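The complex appears here minus one protein chain, its other protein chains still in place.
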Amino acid sequence: MVFVGEAKMPEVKISVIEYNENSFKTSTFGQIEAVLRRVPAVLANGVTWLNIDGLHDIALIEQVGQHFGIDRLTLEDLLNTTQRPKLDDFESYVFLVVKVLNFNKTTMSLEIEQISFVLGKNFVLSFQELEGDTFNSVRQRLHKSGSLLRRRGADFLLYALLDTIVDNYFVITEALNEKIEDLEERLLYENNSVLINEIYALKKELGQLRKSIYPLREVIVTLDHNESQILSSDTKWFIRDIYDHTLQVIDHIDTFKDSAGTLLELYMSNISNKMNEVMKVLTVISTIFIPLTFIVGVYGMNFKNMPETEWEYGYFLILGLMVLAAVGMIYYFRRKKWL
Amino acid sequence: MVFVGEAKMPEVKISVIEYNENSFKTSTFGQIEAVLRRVPAVLANGVTWLNIDGLHDIALIEQVGQHFGIDRLTLEDLLNTTQRPKLDDFESYVFLVVKVLNFNKTTMSLEIEQISFVLGKNFVLSFQELEGDTFNSVRQRLHKSGSLLRRRGADFLLYALLDTIVDNYFVITEALNEKIEDLEERLLYENNSVLINEIYALKKELGQLRKSIYPLREVIVTLDHNESQILSSDTKWFIRDIYDHTLQVIDHIDTFKDSAGTLLELYMSNISNKMNEVMKVLTVISTIFIPLTFIVGVYGMNFKNMPETEWEYGYFLILGLMVLAAVGMIYYFRRKKWL
Amino acid sequence: MVFVGEAKMPEVKISVIEYNENSFKTSTFGQIEAVLRRVPAVLANGVTWLNIDGLHDIALIEQVGQHFGIDRLTLEDLLNTTQRPKLDDFESYVFLVVKVLNFNKTTMSLEIEQISFVLGKNFVLSFQELEGDTFNSVRQRLHKSGSLLRRRGADFLLYALLDTIVDNYFVITEALNEKIEDLEERLLYENNSVLINEIYALKKELGQLRKSIYPLREVIVTLDHNESQILSSDTKWFIRDIYDHTLQVIDHIDTFKDSAGTLLELYMSNISNKMNEVMKVLTVISTIFIPLTFIVGVYGMNFKNMPETEWEYGYFLILGLMVLAAVGMIYYFRRKKWL
Amino acid sequence: MVFVGEAKMPEVKISVIEYNENSFKTSTFGQIEAVLRRVPAVLANGVTWLNIDGLHDIALIEQVGQHFGIDRLTLEDLLNTTQRPKLDDFESYVFLVVKVLNFNKTTMSLEIEQISFVLGKNFVLSFQELEGDTFNSVRQRLHKSGSLLRRRGADFLLYALLDTIVDNYFVITEALNEKIEDLEERLLYENNSVLINEIYALKKELGQLRKSIYPLREVIVTLDHNESQILSSDTKWFIRDIYDHTLQVIDHIDTFKDSAGTLLELYMSNISNKMNEVMKVLTVISTIFIPLTFIVGVYGMNFKNMPETEWEYGYFLILGLMVLAAVGMIYYFRRKKWL
Partner (left out) sequence: MVFVGEAKMPEVKISVIEYNENSFKTSTFGQIEAVLRRVPAVLANGVTWLNIDGLHDIALIEQVGQHFGIDRLTLEDLLNTTQRPKLDDFESYVFLVVKVLNFNKTTMSLEIEQISFVLGKNFVLSFQELEGDTFNSVRQRLHKSGSLLRRRGADFLLYALLDTIVDNYFVITEALNEKIEDLEERLLYENNSVLINEIYALKKELGQLRKSIYPLREVIVTLDHNESQILSSDTKWFIRDIYDHTLQVIDHIDTFKDSAGTLLELYMSNISNKMNEVMKVLTVISTIFIPLTFIVGVYGMNFKNMPETEWEYGYFLILGLMVLAAVGMIYYFRRKKWL
């Protein structure tokens, strides 16, 4: 077994929450042995949620795996952070891989974290790459003794955790929506070639998003159709709600993809328009002055016999004629809407 | 429970219509308590239609929910106005979310309102974001004592309400069709860069339309396949009619999407044609005058020994030659169809 | 009930054909009452084909509907000429809406007419918007006493009518094929911007065609899978033949769509090529004459001390040099294939 | 019944091959009557393969049809050479239409021939538009007494014939592959506008190919799923082999379609690059000479008081300055990589 990915935390952090309708206990551990001594694999009643932040300590993961009877294949999958979102239904537990997205506002880029869940009869194991505040809202709801979360089983806890993750996707789509509207705005007023690179970066982000979220649709359908006793039919109603939200996120991404395509078309038409404008300036200037320059060239010739040059007011006559010609051409361009 | 969306009305308005084949009563209430005292959750006979305009009063929605035995998930969904059209089939009722589209003629933009329906055995609850006249035609038909609507049950009322909404989509497609034909017309005669922004706006509107209407197809199929006793098989015939209309609207949107793509191509080819025309003017002017300017330059040189300048009619000869050259080039451009 | 569409005929025309293996009678009526008195709804033996040209007389349509026991929904659908091709399978009859296409050679445009059929146990009702010659070939085959059409029932008559309509689609695809080949030809020799509008018009026509014909595929599959006794299994073999033809027409339309896309690309590359050619002319002229004009400018300067101007043959020397330079540049452009 | 297509042969040719494991007899006939007298419709043992080249003799086709009990619809289909590849499963026989492709090397174009097969219990009828050598390899294998072909039934003969046709498709894809590689090569070195027409022709050929081959996939699936006793399960193994080959051909065509699209993009980018190059030449020449021409113009002015013109070496000074300016600009263009 090897850890595939980069260790994003120096040390692994382990926290355990045990609760039932009446009691609630939360503890943090540095050593996995202490945890496993404390938490029996098969719990009499109540729900245990074991959360592990940081995946690079393979020995620790193996110990947890053996304690809870988790297949080696599952352990390999959760150690590989380049997984696709997926669901594996073993008989004694359900294994899920999902992606958490964060829009890092300092680097203005999308960060993707993989979270794996193991749902057993009355426990949930969650494995995160990073210590984060994604699940804080769930922890707060677990504190309240009368809450739905406290009254229901481990499957409902999994639902609550997944729901938090999917709700978080809407924050990302909101940020992307703003980014697209900002690009639109700037395409109207700016013309520089930085925009094409931003559009390209946007397209790449949408690609990452798609890879992280599209497979989730299938994962949740599989979860809904799961026939083991690990998921109660009550919870499935809630799972369907997550499904609706996932579809909505996918709708957004599809729309964004269309928009990105149209932004590119806007950009290309902007370049063409700009070139058209440049060409018009050149053409107007050339068309006015080239014929006039020809005329003055004519009277610069050194022929002996050029009657006009002998006229008293020849010079002024020619100047007048040239002014008339220039005015005529300007009028013509006006009519053609080039000026 | 939270209200997701913007409160589009200052106060919530509640109206109740109770009818059966023989009687019809309509009432408006300010307080939900009065309504619920009046309307028993399980009605002996006849149909009750409770319509609520404005969704920001969560307490009120909760009271209605408890009275009619509606699931908390359903209430959460109807309070979230960013829903995708969907149908949830609970055993005791059917929950539907659909989108109503309005083309605001003053702002020339598409407005989307979410309407949720709860269909029970003999009641229909409808929840609108805004007080509107969408359902006035249904109210008028309910007034007529002999009408089909009066003779049938709550499921037929739901059909009538959905039918009104889907028929309204045709008004939108009609407006978009005009918009597209107007853009086409202007693309033939105008050349300005405003058009690209209008095409872009059109594409965005089509995206919104698609998101609002495409999921409806599936919703109506699910409604048709519904096996509970809430929908009679007679009404299903009518539901299939709505299905046909939805398909027709989707056909229209698909066609519009194609048209928008082609409009963009027309626009791009217009820009190219325009640039071509500008280039031709420049080329014609340059090609005629640059050689002539060279010739007059030749006779402007100050060499001591330039025989032509000494000729009596040298000047006129050269002028004549230049006229011939110009005529020749104009003839050449004519033949090439550049003039 | 309302008529949706435009009345394309001043008066409604009604014709009735009654036939069995041995007898054949055709009659035309001005008044529907006379027809209905004559034609009992349930016929002992033989087949009755009632054809109505013109749909704007709602009262008439209602009378026919009542006489043959046709549902109100069906009547509403056949009065709406903006229907999508569809099939509704009522227990006592089958209702079909199809589109007839005509390529009007004077206006060079596609005309779409809606024809609705009601197939009962031993009658066929057909409702046309226009009096046309579409079904003349069927009438002629009905005249012949030994023909297959005479020996079979109403379902076979419906097959024959649908077959005529689908065969007619091939006339349209043939006309479009010619149009596309004509556009191709002209794109090679002409360069004007009318072509883009013709390509755009072609694309719109293909869109209409698609909307009229694609849904027919599903209609015919539904007809083939129909399990009522109205369609005999013998006739189904023939229906499958229509299905094959519909697929073939759809193949053609798909090919045309591809061709239209490529025509646009041809057009765009033509514009670019043309601009390239214009640019080359400008560049050749400028590149040859601008340096020469500079040289003659040099000897037009009025410096006191310019030795060359004093030379006996300075002028001729310079002329010779310029001819050489011009020849050199022409040679260079030849090698670059610009001339 | 009518023949749809063009008669590609002056006279119809009929050949019969009768064989079983032990005997083999081949005969050619001019008159169909002789054939039918000789070949009973229901054969005791052995396989009969009747091949007809040329389809324009309708009477002959009808006689064959009656003799072997073939449906009128089948006969109509095989007389129509514009059919889509298809399979009709009648109870007593299976009817197949496929397309044979030939790449005519003299006209460099694709020729499409339709071949229809009727597979009965122990006979195969094949109908070709043209007398060709497509099936010669099958005939040769039939000559060898111990061959698999001789040991198996009529269904295996059909497999062998289809296999020959599908194998022949690879010859076509090979030819197209060469054509595409040739176009690629020429796009790198040539720049003329003939290429766009060749790319367009290629796209049309790919369209024809697709129409001829895509439906075959479905035909072969249907043949494989055929449940009548006409096809033995042994032969089905072989049919699946043809299926794999068809998929491979379709893979090739899909790849070619992508390539054709990219060729077009290469062509367009070539045009743009070429125009860029032309523009650069114009710009370099203009940018160097236009300022110089201005300078010489300055000293061509006829002002009384122009000190520089009086200087002894003014002329040479100015010439030197202009050389410096020109060198400077050339250096600048070099740095910008325009030269």
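Observations
Every chain is named by a letter (A, B, C and D) in the order it is written, and numbering of its residues begins at 1.
The criterion applied here is as follows: a contact is a pair of C-beta atoms (placed from the backbone, for glycine too) under 8 Å apart; a residue touches a chain by one contact, two chains touch by 3 or more.
These numbers were taken from a predicted model, which means no experiment stands behind them.
One of D:11, D:190, D:258 or D:312 touches the chain omitted from the figure, and that residue is D:258.
Contact with the omitted chain, checked across D:56, D:186, D:217 or D:280, is made by D:280.
Within the full complex, the residue among A:34, A:148 or A:278 touching the omitted chain is A:278.
Per the touch definition above, the residue from A:6, A:133, A:227 or A:312 contacting the chain not shown is A:312. Considering the whole complex, the residue from A:29, A:170, A:299 or A:332 that touches the absent chain is A:299. Interface with the hidden chain, as seen from chain A, comprises residues 71, 73, 77, 82-84, 86, 88, 191, 193, 196-197, 200, 203-204, 207, 211, 215, 264, 267-268, 271-272, 274-275, 278-279, 281-282, 285-286, 289-290, 292-293, 296-297, 299-302, 306, 308-315, 318-319. Seen across the whole complex, the unshown chain contacts chain D at 184, 188, 237-238, 240-241, 244, 247-248, 251, 255, 258-259, 262, 265-266, 268-269, 272-273, 275-276, 279-280, 282-283, 286-287, 290-291, 293-294, 297-298, 300-306, 337-338.
By our rule, only the chains that are shown with their structure count from here on.
Bringing chain A onto chain B by least-squares fit of CA atoms involves turning it by 70°, to the nearest 5.
Mean C-alpha position of chain B lies 43 Å from that of chain D. The geometric centre of chain B is 26 Å away from that of chain C, both derived from CA atoms.
In chain C, the residues that reach two or more other chains under the touch definition are 268, 272, 275, 279, 282, 286, 290, 293, 297, 300-302, 306. The touch graph of these protein chains is an open line. Chains touching one another form the pairs A-B, B-C, C-D.
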